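Okay, structure first, notes after.
One protein chain is absent from this view; the other protein chains keep their places.
Chain naming follows the written order as A, B and C, and within any one chain the residues start at number 1.
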Amino acid sequence: MIDTVTSRHSGSQWQLMWAKFRHHKLALASLGVLGVFYSIALLAPFLAPYDSWRASRFAFAPPNRIHMFHQGHLMRPFVYGIKMTSDARTFDRSITPDTSEVWPVRFFVRGDPYVWLWMVHSNLHLFGVDSGGQINLLGTDILGRDCLSRDIVSTQISVTVGMVGVFITFVLGCLIGGASGYYGGVVDNAVQRFMEFVTCLPTIPMWMALGAAIPAQWSNLKVYFTITVILALRSWTGLSRQVRSKLLQLREEDYVIAAKVAGASDWRIILTHLLPGFASYLIVSLTLEIPRMILGETTLSFFGLGLRPPTVSWGVLLQDAQNLAAISVYPWLMFPAILVVVCVLAFNFLGDGLRDAADPYKE
Amino acid sequence: MPATDTILDIRGLTIRFHTRQGVVTAVDGLDLSLRRGSVLGVVGESGCGKTVMSRALIRIEAPGRIEEGQIRYSGRNGAEVALHTLDPVGSVIRRIRWKEIAMVFQEPMTSFGPQHTVGSQIGEAMELHRIASGGGLQPAVVASLRSVQMPRPEETARQYPHQLSGGMCQRAMIAMALSCRPEILIADEPTTALDVSTEAQILELLRERQAALGMSILYISHNLGVVAQIASEVAVMYLGRIVERAAVNVLFSSPKHPYTRALLRSIPRVDRDSSSALEVLSGNLPPPFERPGGCSFHPRCPESMAGICDRVTPASQRLDDGSEVCCHLYGEHSHA
Amino acid sequence: MLARRVAAGKLPPVEQRLPKVPVVRNVQQIGKYGGSLYDQAESPGGRFHLDGALIAGAQETDNDGKIIRPHLCDRVDASPDYSEFTFHIREGLKWSDGVELTADDVLWWWKYEQRNPIIYPEGPRTFKVGNDYPDFSKLDRWTFRIRFPTSFRPCLNLSASEWMAFGSYFGQPAHWMKQFHADFNPKADELARQNGFGAWYQYYTMLREYMHPHVYKPHVGPWCRVVSTTMHDVYERNPYFAEVDQEGNQLPYIDRIYVRVVEDQNLRTARIATGAVSEGPCEMSQISVFTRNAARADYGLKQWRMANSSQCMFAFNLNHKAAVKFRVYNDLRFRQALSYAINRRRINETLYFGQAKEWQATLSPNVSYFDPSWLEYCVQYDPDRSNRLLEEAGLRWDKQRQFRLGPDGQRFITVVIFNRQTFPVELLEFVRQDWAQVGIEVIMKETDFRFREWTCRAGNHDCTCWNADMIEEVAAYLPWVTKWNPQEVLYYATDWWLWYYNRGQSGIEPPQEWKDQFNRMSAWYSATSLEQYRRLGRAVWDFFTRQLVCIGTVGYAPQPMAIKNGLHNVMDSVTMGYGTLWAKSYMVQTYYWDSPEEHG
Partner (left out) sequence: MARSGAAAVPLLRYVAKRLLWAAVVLVLVSFFAFLVIQLPPGDFLDSYVETLRRSGMSVDSATLVALRHAYGLDRPMVVQYWSWFSRFLQGDMGVSLLYVKKVNVLIMERLPWTLLVTTSSMVLMYVISIPIGIYAARRQYSLGDFAASLVAFTGMATPGFLLALVLMWLGYLIFGVSIGGLQSPQFIDQPWSWAAVKDLLWHLPVPLFVVAIAGMANLIRTMRGTLLDELGKQYVTVARAKGLEEGVLIRRYPVRAALNPIISSGGWLLAELFSGETVAGIVLGLPTLGPLMYRALLAEDMYLAASCVMIMSILTVIGFLVSDIVLAFTDPRIRLS
């Protein structure tokens, strides 16, 4: 094996990490994917062609395709109209494209009004069709609502739940793990035992127990934050374990001892000397914590113990798709599942890449 | 042509690692030979490829690959084995390992698997190479431990590695390495992880066992001072090549290569760790993917000759005092 | 199954098990004995599709709920002034353990259970007329008489309704219940404690459950529960069931009913769609799955209908404990506004293929004193009018016009607690969204069956919903057995009712119009002439309908049924619901399998 060497490259720890990270193609791609997710979340009302609650006449309309050729002629991209036939005797309903109607896809159209980031009032949408036509690239649900719009809007809640939850995890993990690792001894022992206890509680039953206790009349914002706290209640243990072990290792280092001798206060030492020493590790484990939170929110909402309409999250949408009809007849309702899987995968790959990059002992 | 008393002959050995970041040439056309019954020290900085080279001798260089060169081993019965041609997972090389060429490693504490007792791991080697078996195994293990002056060999055999101190572990390791009476013992920095007094004991033990068993030792270290205590000859390695080879007294009295000279200057501080020792050298080792052209030492060499050292790779040449050196200072370009 | 037990001498032959004159059912085809039916329930002992079959009472109604006819009593005589009723129990009628069911059981039930001061400290509700109770007397072993102090015409209707017929005299076998009653068993308290209850009357009260009787409790229905765990219930045929087919074969044909406990609604739907139950309703919102999977899962679809005047109706808690909500919910304009805000046409078309009726929740149009304008009351989709009414009721929009504020200026949020019923849960989403359009924010919260009941009964809810039955003539006379009972099912005015019932001793004093309504109902019960009966009936129901205590959505909806191939005597078209006593109307006891051995 090649012994590791101190590189001749001068450069901060971060530049080094980035240099290594760049080689991790999967992680780099994941970073891109997540960038897309968060951009979607940020621009959701603009990207969504419709208001997520706007209902159309067509229940369970399948995704409509974008065409370029109409009667053999090349045209600008368009969608056909929708034709619905229903037979009340056999309960057969079919929705088919109506090729007599042509609705060109337009960009930057005026449509349903929305409020962006609590202040900007607008009705501009990235794309859409003229009123009278309908563009449902991912079909509609039973109320005729546009699934694509709902998927886009739900991304807002689902991807931020992880962030907020991770912030709480970060605070809890650093404080508790920090205290445990820095003081050692009795404090450390007690914290360790407490963490073991938390690990003994089966996650989902625990979430459910706490989720069930959320009063029904609470506003959705309150529910949202409570959910994030509930999710964080379990996840801090992993982080604080890492913080602790790193601290135990670091507190014997010379520069910490020096600071101590110089009379710096405990918290000051932790914050200014110890934390920067392993910030990269924190970031890695936080990155790996976010997907768990996303899954947690999805699961809770799925069981009706988390967020509820009118808030839409992936879990709320999947709750609607939790039936045979969605699986066997209306598969487009399951699309949020793909979002969940892709987002969670991306976070995991990103975390893995970061871990490799942050570890100086990996080749 | 290898002399008859040459037990191991390495010619033009090149070992490369193909990593995702690029190709690393760890050993670069290295020539070296080991005389039967002698102790040869190999000295070089961390990362110069000495460990890779030593592992290639028993073909555990993976994931590195021998791309050029030869390794020839003349065994007990005089037959010559071309080690470089063997299948690294084949049975031929497995029979040579330990039985013919054994190895002692740098970190004694991690040389033994934590799951098994020390005795069982020594016994495993002896059983494998049919030194002892069945009822004879346990006494043989104890005997081998006793031969390295283990204070309570019976007890040690029953203990787990984590119950032994570093020095004890290294003793046990040496016992294991010698348990099959190898022809060659490769000692890869066996004392680096130990404190000074233990280091002295281990060196003494090695000397004593070498004298008793008459094997050849390839002693690898970054520490010239340590090598001087055990080796009769020293080869200095820099970036995958031997840059100078000489008898110990010659090397110390008149080092030829600028690199050797720099190393020697750092001896008084040698009991510290290697990075501070190297402060006297200007610059660091170049990154593994950027091997300098010409003499690979030229970017750090105080006597580097522009236009020569950075262009032409120096060839090895034998000097009058019997030492061999690879440096333009001693070749046709000298005083140009 | 029974033949073997008869042969082994463990059971008397069938002639000795049936009453002298059994109830005769005319079946389409004479069936084969044996086999099992499979069904599912949300909780152990909970309702399941086939459970209506378990009902057997003194009298019954026809399938349309219009006529009362004899059942386990072969005759009931009423005096001309409707104050005295004589019940003739079928001679030789037996409980499922073979003990005879006689007038003594009925008298025991009345004296020791209903009139027991510990079980009913305030007296029972059953048969309470004004402040008085009727007298029960035994005329002979098979005959008993109920004498009321005044006219009480609904007695007949009561004895034919599910609620009374069973909960009362034919639900409690005296010989068995005695062991849990402190008057008869000094160790009853101990027995209760062994079973985890604090006192004997708590245990006794639990054992009163008649529809899904306790495992060992004797029963008069066609099947009796023999196994009960949290995973499944098993019902086995009652060897003493009093019904036979037209050829004299004892019913039921099928030996067993397995009821799997399936907690998750979606899973229950999936099980029906994949043919895991013998007969089950198809969820309308997923109907395509059923039509597509019928052949594979070996079932056929039959077009039944729900006997619902509304698939789902909403009742706000008029006795809300918080002042603001009390004020708003009691404002008729608020309730009217919400009714106008519902787009019934869209619900009908999306969920029911336009086959349901966009009616207000009220009586069945078949009722003799029905007023057709009731159906149309406030059912037009008119958001503008709705908004106007809400403004008038003092509910103003917030600044961004996203939701309305209560009279106190706070965001006005209503929580509707519900548990899944026969309506698709999507229906609630339609309504929620329609109401959100006019600024009324509603959270639909699904809860457990019993939890909803307890929360509402305690008056701790904002609003709840349930289906509205198609109330036919017989049940219409008993508003207390319908969903319009202020303190049952929808619990919209529990405290008012308590006040009236207890003569002001407890509860909250209702407004004058409600006092009038309660008095009107008492007067109606004492009606002796048909004219009086119809006039008061119309007044009572006019009040209920126009007060909009229950806001209806769409009713009389199609309900396709998935019925396993090979199951016979299943009717082609049934209108099913509480009003028609559920499975009474589809006669599960006459079902049989083509090849019973395949359905062990």
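Please note the rule applied: contacts are C-beta pairs under 8 Å (C-beta built on N, C-alpha and C of every residue); 3 or more make two chains touch, one makes a residue touch a chain.
In this text the structure is predicted, and so the values were computed from the model without any measurement.
**Q** With touch as defined up top, name the shown chains that contact the chain not shown.
**A** A, B, C
**Q** Would you indicate which residue among A:Met163, A:Met208 or A:Leu248 is in contact with the undisplayed chain?
**A** Candidates A:Met163, A:Met208 or A:Leu248; residue touching the omitted chain: A:Met208.
**Q** Taking the entire complex into account, which one of B:Ile60, B:Leu213, B:Ala228 or B:Ala247 touches the absent chain?
**A** B:Ile60
**Q** Touch as defined at the start, partner being the missing chain; which of B:Thr25, B:Ser46 or B:Thr117 qualifies?
**A** Touches the omitted chain: B:Thr117.
**Q** Touching the hidden chain in the full complex, which residues of subunit B are there? Just list them.
**A** Those residues of subunit B that touch the unshown chain are 55, 58, 60, 89, 94-99, 102-103, 105-107, 110-117, 120, 124-125, 128-129, 158, 160, 162-163, 173, 176.
**Q** Hey, which subunit A residues sit against the chain that's not shown?
**A** 193-194, 196-197, 199-206, 208-210, 212-213, 215, 291, 295, 298-299, 302-303, 305, 318, 322, 324, 327-328, 334, 337, 340-342, 344-345, 348-349
**Q** Give me the subunit C residues in contact with the hidden chain, please.
**A** Residues touching the hidden chain, for subunit C, are 36, 38, 40, 43-45, 118-125, 195-199, 201, 205-206, 227, 229-232, 234, 258, 260, 262-264, 267, 270-271, 274, 276, 446-451, 453-455, 457-460, 487, 494, 498, 599-600.
We adopt the following convention: only the chains that are shown with their structure count from here on.
**Q** Could you give the separation in Å between the centres of subunit A and subunit C, each centre being the mean of its C-alpha atoms?
**A** 46
**Q** Report, in whole Å, the distance between the mean C-alpha point of subunit B and the mean C-alpha point of subunit C.
**A** 91
**Q** What residues of subunit C sit close enough to touch subunit A in their complex?
**A** 266, 269-270, 273-274, 283, 285-293, 303, 346, 350-351, 353-355, 400, 411, 413, 415, 417, 426, 429-430, 432-433, 436, 443-446, 462, 558, 560
**Q** Within their complex, state which residues of subunit A touch subunit C.
**A** 53, 55, 57, 59-60, 86-93, 115, 142-144, 216-217, 219, 304, 308-310, 322-325, 328-329
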